[in-house]
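A single protein chain has been omitted from the complex, and every remaining protein chain is retained in its original position.
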Amino acid sequence: MSSNTAPVTAGRRSYRKARLALAATATAAGLLLSGCTTVNAPAGGTNAGSSGGGTDYLPDEAVRKIVNGREVKVGFAPPILSEFYTQVEKAAHNRMKEYEDRFGVKWTWERQGALNDAHSGTETLGIVQGYIARQFDAVFVCSAANASTMQTLYKQGSDQGIDFYQFNSTEELANPSQAEDPTGGLATVSNIGYDDRWQSGYLAGKYIAEQLKGQGSIIQIMGPSGSDWTKLRQQGFKKAIAEYPGMTIVGEADGGYVRDKGLTAAQDLLTKFPDVKAIYGENEDMALGASQAIDARGLKHWDGQSGIITIGADGLVSGMDSIKAGKLTATVDVNSAEMGTEMIDALFAHEFLNQEVNQFIRIPTGVVDKSNVDWHQGVLQNVLNGPGKY
Amino acid sequence: MTQHPTPNGDGFLLNAEGVSKHYEGVTALDGVGLHVRPAEIHALLGGNGAGKSTLINILSGLTTPDAGTITFEDQPLELQRPSDALARGINTIHQELSLVPALTTLDNIFLGREVNSRFLGLKVKLDRRHMEERVRTLAAEFGLSQEDLRLPVGEFGALKKRVVEIVKALAFDTRLLILDEPTSGLEEEERLNLFEHMRRLREKGVSLIWVTHHLEELYGLADTATVFRDGRRVGTVGVADTTVDDLLGLMFGIAAGEFGATTNPPALSETDDETGDEVLRLNNVNRSFVLRDISLTVRKGEILGISGLAGAGRTELARAIMGIDKISSGTVHLKGKQVRFRDSSTAYQKGLAMLPEDRKQLGILPELSVAENISISSLDQVSQFGFVLKNKDETNQAETYRRRLGIKTSDVKEKIRNLSGGNQQKAIVARCLNTNPDLLIFDEPTQGIDVSAKVEVHNLIREFTAKGGAAIVIASELAELLELSHRVVVMKKGRLVGSVDNIPHALLSGQFEAVKNRILAISAGRTES
Amino acid sequence: MSTTAATAPKKNSLVDRVGARLLVDPTLGVLALLILICLVSAFTLPVFLEPSNLYNLLNTSLVVMILAMGMTVVLISGGIDLSIGTTMALCAGVAATSMKFGLPLFAALIAALATGALVGIGNGLLITRLGLPDFIATLAMLGFASGILYIWTKGVPIIGYMVPEFYVIGGLTPLLASLTLPMIIALLVALVLGGVLGSTRLGTYFFAVGSSKTGAMQSGIRVDRIRTQAYIVSGLSAAVAGIIMAGRNTNVPADLGNGYEIQAIAAAVIGGAALSGGRGRILGAILGAITLAATVNLINLVGVPSSYQKIVIGAILILAVLANRISAIVSGIVRQRRALVLEGIPA
Partner (left out) sequence: MNFQRTASRILSVNGVPIAIALVIVVIIFQIMSPVFLTPGSVRDYINNAIPILLLTVGVAIVIVAGGIDLSVGTVAGLSAGTTMWTLVNGAPTLVAVLTGVGTGLVFGLFNGLMITRFGINDFIVTLATLNIAGGLLIVLTEQVPLQGVTTPGFSDIVYGNVFGIPSAFWIAAIIFVLMQFFLVKTVFGRRIFAIGIAPSAANVAGVNVERVRLGTFVLSGVLAGAAGVLLASRLGSVQAFLGSGYEFIAIAGAVLGGVSLAGGRGSVWAAVAGGLMLATLQQGLRLNGVDPVYFSIVTGLCIVAGVVFDRRIQQLALSGIRKRRRTGSAPPPPDTSQEAHLLRTGKQD
């Protein structure tokens, strides 16, 4: 695939439409987050260029008039019910509440998450078809199904006037050349998410390498092979490690994205490679399993100088706790809060203000370790305690 | 023949009055009564479907009556489940084996009545040693060794299982013992042994309800007989002053004397004494641990009887011939040509057919109709290109057999499980005949069917061979075997140990007892012939 | 008198008897397979036989082992419990939530066990009262349990219940030296269930009901009650496994039990339990669970690309059952030979 594509992390969020009139906490959080994400990555221009709306200067009253108390029916189709998607949904709800209070938008929100096939995506097809049949105004979709499969549906729905927004999806695989072709060809209004390769896998690899000063061996616990998320994170992670000749990945095992399997896999690999310096878990649950394996063997956690580094990805409240407790060295916070907020922003800009929004909206992500965990956790808690409820 | 006076409830161990039972619109029992005295052997007679089994199921707690009153030892008897019956001292040996294959003989005998010893202060641990000691003598009387007690019952043959069942029923203190055809499949000696036990139990004051199709067994053993017909009681008589014909008359509602079929002389076939065409020849057939060096020949028009004790390998031989079980060495020749059957379907194609011993398990396909049960072995005949079924042909074919064999059913599309045992058996015979076989193997052809059906099945076998078919008959009851066979071979422990030829002649010259004793002697290993 | 009575049981030598015992044992196949795995890896992958690895392997296998033992009881009684994995997750959730509500540890454990028993009773009622096939009833129960868990947690794992005792319960903190509490629990479960199956009335009834419902019924056994009790046993074992899992996993996600039912069935069947009922051994379930854990362990140690994992697991499953099959044939021959020797036929 496109592993030779230049690594890109999110630059500054290029997209600023309806947000500008607002000073919401979430937004502030997003800005500050972007501040601390730049872990020495070459600047990339995927999302360059705003489509230049003039809403920045619209006063509240004008927006209120445009909205005119309209009601929007929104469908939300996550690939599975999990802590991560609950955080995304909650952030979206908070934003919706803001827009409701401020501009009088009326929302109908319906969540239908697939239950049994997080990694195959066919259940999502039925869910999206249901939304189309019921003439929803807008649908947020995250599906493991290939973009080419979803495209048929998106086209069909768009013809009937339904707007689709993909979030947290792996469109990098379907459209490896997105850097050159920002439209991506998908019949969606926008795709909101981070780049799995460079913002999750790559960042984690970089972090490990930098902490270890480019020397040492790593084992990694992967998600179920065959999963697109796994595939992409692998690309990014391996790319980062490849930049450091002194670093090697000595062992890999399947941890199935669950903690217990992660623990078992880490135990087995630690038996075989007792002198590894770092363990990369592709999500926090597996990284925490690895952390337990370290405890069980009586090994030392990373203290900034020595020990074993454990790093995961997702950015869940539970992961933050473990970082504070010194059980987890770091995690890549893929910024669920910002994702949920941006989703509603994009929807609002397109639906009410009739503005063009970017085909790809990249959420800034960042590595969280002991040094900045309080801030990240605070932001998350703030979102979870937010007033939105639909 | 004297009708007993209607009892008025006093002095009886068991009093059943007006017992009725309906199943999904069918009346199985229609207000019957049964009165059993203390310490008597009370025979319960009737044709298939007369309602005996239903009454027994009620008395053993397997089912509850719709109406009627039953008292036992002057207390009302209301059984919700079998354990209630056992608690009242009512033990039953069912016609269908009630053993559990996975458990050892010992565990089976004590199933539901285990003896516990103390473990950690609680009486929860099974005391197998104690149980074994308690039953060892009784088991030995029936030929069960200590080793047998520790083996899973599933490894035993049908006869040995029956023996275990009897030991199971006799092992406990019982007020009333119900035996539903306990002797079917038993050897002569075991049969006599059982009768002796029945007498002894009576002496100890136990009452027995005894269901049997073998009326001649009653004499000298049973005190009273109650006869059922079509779900009603038609009479209770003293056995001593009643003849077999009287009983048959009561059972089937026909006048005494019209029904003298039980002691038919065997038909003499034309091929007798001559050597007809050879149909089947076995040369030194072996099957590991089961059959050893079997060589035999069956000719056209001949009925070959196979006799032998429990586990002698008779059924195993039949299964090996049919290709159901594999032969490890030796050759099988059919009409002079060597054949090798890898499965039963090839055997059927080559002109063999088999009526299995265990009708309910191995014979009928209960959920299929009578017509479908008849055609299953010869579907080529009722299909186009051997592929698409022609249902009309199938029905017509079944109709033909229904008339010819007198299968009693309102409709050949009726599920076969709704037929009585005898009619089921006739349908299976029809299935075999319909394949136009050269050789038909009958394994216990009359087990569990009533006297009238038995005669009809016998006639069918004779008719088949008279038309040039060859037959092998396996029967535990020697009288039946002799009645049918031209020649009898005796098996023992997987080998052929002797044979008796020219049986029809011998019987005609009144040597029934002599022939019978000779076969028994060979089986017991006293004489080699 | 029949012939067998005359033949006195032969006194065999101790070696003969032990040998015969071993040969007829249905767990021989899986044992042989395990020994084979150990032998092969002794030469090719010495790290496999390192004590620390074997210790990890054993610890890892315990949850499936406990489930497999419960499953074995259900299989013996002629049923199958597809809900066992989800029940485990549900019980883990109950234990965790009770702790969060501030109930004492003891009460939380009782609540989890009661939940397991309740699910077992529910399965039993669906099967015996409504007459559903076991497969379908427990599949429906799987749906209920997982639905409840998802509605209750909204997909967010339950956290914040991990008191130090739970680390001990989960085996993350050893009890003494390298002995963990789950090991002791598994041993206890094995002893209790093994004892129940081998030498109590209830155990005999499990076998009886699974082997022949008619026979059991006619012997006065209340078949429905026994079948329900088998499901209560599996529900309780799911609860025990769930409590351990809550400690080991340190959080309880809604999908915690996914796939465990299949692992439990596989372990039980590898250990010689028959899906047709009436056959199965606790020791077999233990060996089966260890075989499964050893397979995953080997995959990880050898470094089999994870995409091939499923294929290897499938192959091992077939191999294990083939091994069982061969040992069954061998034991059948041995038994028949012995039976014939007893009847005086030279085999």
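Letters A, B and C name the chains as they come in the text, with residue numbers starting at 1 for each one.
Note that a contact is a pair of C-beta atoms (placed from the backbone, for glycine too) under 8 Å apart; a residue touches a chain by one contact, two chains touch by 3 or more.
Every value quoted in this text rests on a predicted model; they were computed, and no experiment measured them.
Considering the intact complex, the chain excluded from display touches A, B, C. Touching the missing chain, out of B:372, B:444 or B:477, is residue B:372.
Of the listed residues A:106, A:134, A:213 or A:300, the one in contact with the hidden chain in the full complex is A:134. Interface note for the absent chain: among B:96, B:277, B:293 or B:463, the touching residue is B:96.
From the set C:105, C:190 or C:317, the residue in touch with the chain omitted from the display is C:317, counting the whole complex. The hidden chain makes contact, of the residues B:20, B:146 or B:344, with B:344.
Within the complete assembly, B:48 is the residue of B:15, B:48 or B:485 that touches the hidden chain. Touching the omitted chain from chain B are residues 21, 23-28, 48-49, 51, 53-54, 57, 62-63, 96, 230-231, 322, 324, 343-345, 347-349, 353-354, 356, 361-368, 372, 376-377, 379-380, 383, 386-389, 391, 408-411, 414, 417-421, 423, 431, 435. For chain C, the residues touching the chain absent from view are 126-137, 139-144, 146-148, 150-151, 154-155, 213-214, 217, 223-224, 262, 265-266, 269, 274-275, 307-315, 317-318, 321-322, 325.
In the full complex, chain A touches the omitted chain through residues 81, 110-117, 119-123, 125-127, 129-130, 132-135, 144-149, 151-152, 173-174, 224-228.
Rule of thumb we're sticking to: only the chains that are shown with their structure count from here on.
Nearest to the overall CA centre, using the mean of each chain's CA atoms, is chain C.
Farthest from chain B in terms of Cα centroid separation is A. Averaged C-alpha coordinates put the centre of chain B at 41 Å from the centre of chain C.
For the pair chain A and chain B, the distance between mean C-alpha positions equals 75 Å. Counting only residues that touch two or more partner chains, chain B has none. Shared interface positions of chain A, i.e. residues touching 2 or more other chains, are not present. Remark: chain C residues 47, 50, 52-53, 56, 60, 63, 150, 154-157, 159, 172, 245, 248-251, 253-256, 296-297, 299-301, 303, 305-307, 309 touch chain A in the complex. Listed in rising order, the residues of chain C touching chain B in the complex are 1-5, 7-9, 195, 199-201, 204, 207-208, 210-212, 214-222, 277-279, 333, 335-337, 339-340, 342-345, 347. The part of chain B that touches chain C in the complex is made up of residues 60-62, 81-83, 85-86, 92, 94, 96-103, 107-108, 111-114, 116, 124-126, 128, 140-148, 151, 154-155, 187, 189-190, 193, 288-289, 292, 309-311, 493-494, 525.
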